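First the structure, in the form of structure tokens, and then the observations on it.
Of the protein chains in this complex, all but one are displayed in their positions.
Presenting subunit A:
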């Protein structure tokens, strides 16, 4: 794990160090330090450590008991997931990126449930590759695809850049993810492009789902997109010519209304 000094980088420092602006391959060994209590809080706060002003040691005050791993058994794998999702959906002038929106823990939980184990999909054999028009035909579950894909990201980083993925600058991380997207990375039982599509889909889900699932923290994903969430009625504004800006509403707001 990262040492204390690394943990004290702020989110803004991360962007400076790893952002496209630097152009370099190496971005600093930072990702591990993001996992903790402080990352998703305000811009100027220091990220998770005992010196964290947001009280990283005292998780209860932050209500972050849910931010522990359910599916990923290795810290290294999870750190790569964190960096990969932030690469897909980075923090920018519009607002928070995947990490601050809670995407990595969202994905971890989704993989630990029905979706990750394909519980509602037909997974009986015999398995055959089939034609392109016949859809998904692998015996691998989504959880297995994620694990294999993450490990392939780890290998590919070392092969291409001789560094861990989490140490790479943004350009280098983009290059690797793009190679998966293009189907250029060898995987077993599944194409790397399918893994990429799953990873991208799950990242967007975590960015824009109802916050009840642990993603879209503080409804920041919706705020960024100008999407008001689960509004009960647009009856009075549906026919107007102008765009209507509205405050965000989450499912929690409907809990006691019936």
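Here, contacts are C-beta pairs under 8 Å (C-beta built on N, C-alpha and C of every residue); 3 or more make two chains touch, one makes a residue touch a chain; residues count from 1.
By definition in this document, contacts and distances are computed from a predicted model.
Novice: Absent chain per UniProt: "SoxY-related AACIE arm protein", "Ferritin", "Gluconate 2-dehydrogenase alpha chain" or "Thiosulfate oxidation carrier complex protein SoxZ"?
Specialist: Cross-referencing UniProt, the chain left out corresponds to "Gluconate 2-dehydrogenase alpha chain".
Novice: Looking at A:104, A:169 or A:221, which residue reaches the missing chain?
Specialist: A:221
Novice: Since one chain isn't shown, list which residues of subunit A touch it in the complete complex.
Specialist: Given the touch definition above, subunit A has residues 20, 87-90, 92, 94, 97, 114-115, 118-124, 126, 128, 130-137, 174, 177-178, 181, 196, 200-201, 204-205, 207-210, 212-213, 221-222, 224-235, 237-244, 251, 254, 258 touching the missing chain.
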